[in-house]
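For this depiction, one protein chain was excluded, whereas all remaining protein chains were kept in their positions.
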Amino acid sequence: MTLATWYALVGALLAALGLHGAVVRRHLLRKVLALNLAASGVFLLLVAPGARGPTTDPVPQAMVITGIVVAVSASALAIWLARRLHAETGRAALPDAEDDRA
Amino acid sequence: MGELEALDLLLGLALVALAWRLLAAPDLFEGIVLFVTFGLLLSFAWVRLGAPDVALAEAAIGAGLTGALLLDARGAMPGASVEGPARLRWPVAVLAAATGGVLVAAVLTLPAAPAGLEGAVAARLEESGVAHPVTAVLLNFRGYDTLLELGVLWLAWLAVAAAGPRPDPRPELRPDLRAEAPTGPVLAALVSQLVPLLILVGAYLLWAGAHAPGGAFQAGAILAGGGVLLRLSGVPLPEAARAAPVVGLGFALFLGVGLAQAAAGRRFLELLPAQAHDLLVLVEVAATVSIAAVLAALFAGRRSVS
Amino acid sequence: MLELASSLFVAAGLVFFVAGTAGLLRFPDALTRLHALTKADNLGLGLLFVGLALRAASWSVAVRLLVVWLLVLFASTTACHLVARAALEARRPPRG
Partner (left out) sequence: MPEPVVVAVTAPLALALAASLLGGRRGRWPGLLAAAAVVAAVALLTRDVVAHGPVRHQVGGWGAPLGIDLFVDGLALLFLWLSAGVGAAATVYATAYFHDDEAAGAFWPAWLTLWGGLQAVFVTADLFNAYVGLELLGLAAVALVALGGGRAIGAATRYLLVSMLGSLLYLLGVALLYAAHGTLDLSRLAAAAGEDGLERAALAAMLAGLLFKTAIVPLHAWLPPAHADAPGPASAVLSALVVKATLYLALRLWTALPGLATAGWLVGALGAAAVLWGGLHALRAPRLKLLVAYSTVGQLGYVLLAFPLLPSSAAVAGAAYQALAHGVAKAALFLAASTVLRAAGGDRLDDLRGLGHRLPVTAVAFGLAGASIVGLPPSGGFVAKWLLLTAAVRAGAWWVVLVIALGGLLAAAYVLRVVGRSLAPAHAGAPPLKAPRRLEWTALALALASVALGLVAAWPLALLEGLAP
């Protein structure tokens, strides 16, 4: 196995773990944690295959830096919304079904 | 890149184990601390993969700022760290396992030969105005992505700081402020030494980005880290909403540079090789200031929530 | 010769790390754990840096290693102080 394949595999596992956590966890901050893990996995999957050659492909590296900034922006917004929700309702999780509220 | 070594195997396994543990940790605090640890180990993995730029961004933004934001939020949401019964646990587990399996299989079918764009980047690096390939991609070859990304960052500030309710004027009613024990003289002394150093490091990274790992995002994140430290040690920062003229600067300047090229009959964001270096330096400086302001304001801005 | 000395320093550093980690896991309360941790942080890391500096390709790398060690020292001292403060704070009955 090569360095590229190994870290791509790690990325695949992290992505699956993170996506799972993002769905089953209830606490909003945990969901944010899980989504950040999943993002890290996806980022590894972007960059690691670029390490198959003698040097690492710079294009996915740039994409991942973009992705990291996008992820922190989205996380900051999510955390802020979670805090507002907590301040207003005292809860840190979303209710199950909101389908038929009046 | 280098050979696979035992270190890589350990690092990879540690990352997966940490991820598992931090998601399963009953205590949210423990989960967040493990997340920061995870980010630091991940930076190490980026270095092993020959991506030091990503390592810097990961350590400063992924682990550092995201971790700080989460810890801060946890402190401000007291009594809510209870985790209810997981929903749809098994169906989702099956689905996630299937996703993981498919991804693993896909990775294993990748051909051994690289299929990337390193060659194309190297061939036109000279025209880009910078000597470091990652910076060239980030600011020039795919500068349009970066422009939109600066927009995303600006928008996050807009949503959090500008649209937020005004801070409660009575500090005794704000649990997040009350929870902050006085941190004492040692931290203040360290911060007073560290912040100038962080500014120096930030400036160095910004300057280095043109020819070596570093650049606007890493520099901005380091500067923002200085802001967060100041805030934590009790130094009042200007309220997030006050940062308005600065936070949009990078986005506005980059957009303006791009449109100026289009107005001069070139394509959008098409920089003449002779001017590319100077224009990109200008964009990078503005972007660094904006990134630092936004990231620090995202942290300071939360004070106005509760 | 230099190689050997370097390895010895690194090995000595690792001993402190192992001891520090064991202490962190086994000691009963925050203050004693801090005591164990700081040994690893300060001395262990210092020995590690000495060992690596002996192998460094140039003086500038060695100096940079030293600077990194100093920075870690300052930061960990402060962090340790803050943790200890918080631990004391938690032990004391709440005021007012």
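Think of it as A, B and C in the order they're written, each chain with its own count starting at 1.
In this text, a residue touches a chain if its C-beta (ideal position, glycine included) is under 8 Å from a C-beta of that chain, and two chains touch if they have at least 3 such contacts.
Please read all numbers here as calculations on a predicted model, not as lab measurements.
Chemist: Which of the displayed chains are touched by the chain that has been omitted?
Modeler: A, B
Chemist: Hey, which of B:L49, B:L103 or B:L194 is the one touching the hidden chain?
Modeler: B:L103
Chemist: May I ask which residue of B:S43, B:T66 or B:N140 touches the chain that does not appear here?
Modeler: B:N140
Chemist: Touching the absent chain: which residues on subunit A qualify?
Modeler: Counting only subunit A, the missing chain is touched by 8, 15, 18-19, 22-23, 28, 31, 35, 38-39, 42, 45-46, 49-50, 59-60, 63, 66-67, 70, 73-74, 77-78, 81-82, 84-85, 88-89, 94-95, 97-102.
Chemist: Which residues does subunit B use to touch the chain missing from this display?
Modeler: Per the touch rule, subunit B residues meeting the hidden chain are 99, 102-103, 105-106, 109-111, 114-117, 120-121, 124, 140-145, 148-149, 151-152, 154-156, 158-159, 162-163, 244-245, 248, 251-252, 255, 258-259, 262-263, 266-271.
Just so it is clear, only the chains that are shown with their structure count from here on.
Chemist: Looking at the contacts, which chains touch subunit A and subunit B alike?
Modeler: Joint contacts: the list comes back empty.
Chemist: For subunit A and subunit B, let me know how many angstrom lie between their CA-based centres, rounded off.
Modeler: So the centroids are 13 Å from each other.
Chemist: For subunit A and subunit C, what's the span in angstrom between their mean Cα positions?
Modeler: About 32 Å, centre to centre.
Chemist: How many Å are there between the centre of subunit B and the centre of subunit C, using C-alpha atoms for each centre?
Modeler: Subunit B and subunit C have C-alpha centres separated by 27 Å.
Chemist: Spell out, as numbers or ranges, the residues of subunit A touching 2 or more other chains.
Modeler: Expected reply: no residues.
Chemist: Using the touch rule from the top, collect the residues of subunit B that touch subunit C in their complex.
Modeler: Touch list, subunit B to subunit C: 181, 183-184, 186-187, 190, 193-194, 197.
Chemist: Name, in rising order, each residue of subunit C that touches subunit B in their complex.
Modeler: 71, 74-75, 77-78, 81-82, 85-86, 89
Chemist: Which of the residues in subunit A end up touching subunit B in this complex?
Modeler: Going through subunit A, the ones touching subunit B are 1-10, 12-21, 23-27, 29-30, 32-34, 36-37, 40, 43-45, 47-66, 68-77, 79-80, 82-84, 86-87, 90-93, 96.
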